[in-house]
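Removed from the display is one protein chain of the complex; every other protein chain stays in position.
Letters A and B mark the chains as written, and numbering starts fresh at 1 in each.
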């Protein structure tokens, strides 16, 4: 048998694979205040909410040649309007060109996650809490943007990133040990609105202790200018604002006790209800979470507790709506083999969110949140 | 050879399959009244209509594990606006968790057909007439909604449901012998608009006679509250209305002579042109169809005749538009193996449909309707 015999070219279905997941939710049980809502988290919170598909994802991905990896992820729960829900819209559409044979150096083109924050990089398929925390998700609503990104990670660490996902430890996937990106900066699925790209950089490292425990720490920062949308009542005369942040992360993977915390500070547009105008203000906030990953027969149960605090604007909401958030979540995820997960969270929420239309709005309330997740 | 040898895990393409169908139509031949239209049926009826893709479906489905079946069906003929047609939007996105190994008891999560009516459950890929009848389709426009559904059917009857489709007898598929569901109630792809879910239940049974003839009978009912959209000319002061119906079905499968009839009564919002307001009114209507399934060489020709009557409102149309419908259809479907179907129908239509904008509107007319269907 010759080693030089020609290899049959791969079939399309050996190069590309299709998989996905979906999250069906109901948020209306044990609700104490139907006026309490969270636009960024889940539009089915509160008044007139009902059954809701929060995410429906179909992922087309694969190593389509020795140097090109593709990842195209439409979401099928995107809403054009209240009467045109469940449209298909891209979340990710990126194309990785490996610069070396070991794929330690990669250039990524297209729409993909902006490398800022651990929880942002971690897939919603894996996250314990139903929604990402406001302080670290507000800089990159929907986590993604369109641009060019450079990633570097040694092959050994690439394997560790892969293990942290495949093992069920809920890692972030491989966004490099070092990352540098240029992107439009108006968040995913929105047209660029000024002439300057944003710049982001991130350094992360998953240290493995002698006892096997893995601890990951990261630093990240970005800067750019953001164009906001305004209500007619907003007295601001400009729309283009400074938008920059720096953040730190620590993750102790749940083997079985885990801990996760992120914090960031920066500057950005924020509505000021006293002057009825949007202006650049300092912002800061973070979250901390403790979790315990328990095997029960063949399955896993992971109770967790998470607290978040955020004081700043949300640039992607009307007027760069002002926020003061103090939320506590107590929940548990029950994972049935690899195909079904059920999560219940009791949320104790205290939110002030104000814009030109609603310049005085402080809501306090509790609710039970339920999610069934299906993996395929 | 050991029986304990490990089985290779299934490849993604063995767990998930992709198939679909599309319907291309032309409705403008032998047309006697271009003002006669049917918004719910087919937007290419009448004035300014042309070639039209009524449905374009791609179905991603499969038993992705021993207890989870998924079904994700985007439509690629969904229209955001007149200048943004052929968007992809979900019709079905449901996830069946089997509660027992024989899958007799199932919980379905997500957007899927509301178990109300035989013609609603039957796929458009299989239906003879081009559109569903107004009296039984008006309660569940687009047939679907978002919620949680329970289905039960004995394994033997599950097989019979499957046979009724695979044999070409145009069955409904398996929506249980008994069904119970909770869903938002604003119809598919629309946000919930009040705080109450709808409730639906259905019992159906396909009896097999000794001569092999199969006859299916069903009872179904639902109740809830529906929030309508209104023209500015509408004098109604509320938008939230009672919405409830009960219906009966009988289907004699075409072996080769078939008969199919459904009837339902209920209450719901209906525009009243005399008071220029929408109010709760009684509604009723049904349809009856006779068909003959004839084998011609390897293919099938199925002529049919169908009459429908509906007197009531359509809650999902502006003002809960008032309807009085008396339509007769005479047509035939020609089926070429399993991949192509051509249907021609001569429609004799008599429709009164009135809203605040057009409070006096009675249209009578005939037309020839043509459809080419492609299955893949």
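Just so it is clear, a contact is a pair of C-beta atoms (placed from the backbone, for glycine too) under 8 Å apart; a residue touches a chain by one contact, two chains touch by 3 or more.
All values derive from a computational prediction rather than experimental measurement.
Chemist: Have a look at B:17, B:213, B:275 or B:294 and name the one touching the chain we're not showing.
Modeler: B:17
Chemist: Among A:87, A:177, A:236 or A:367, choose the residue that contacts the chain missing from this document, as touch is defined above.
Modeler: Hidden-chain contact among the options goes to A:87.
Chemist: Which of these, B:235, B:337 or B:362, touches the one chain of the complex that we don't see?
Modeler: Considering all chains, including the one not shown, the answer is B:337.
Chemist: Please give every residue of chain A in contact with the chain that is not shown.
Modeler: Looking at chain A, the ones touching the missing chain are residues 11-13, 15-16, 18, 60, 62, 64-65, 67-68, 70, 72, 74, 78, 80, 87-90, 93, 95, 97, 109-111, 146-148, 182-184, 188-195, 197.
Chemist: Extract the touching residues of chain B with respect to the undisplayed chain.
Modeler: Those residues of chain B that touch the unshown chain are 13, 17-20, 22, 24, 28, 34, 43-44, 47-53, 56, 58, 74, 76-77, 79-80, 82-88, 337-340, 372, 374-376.
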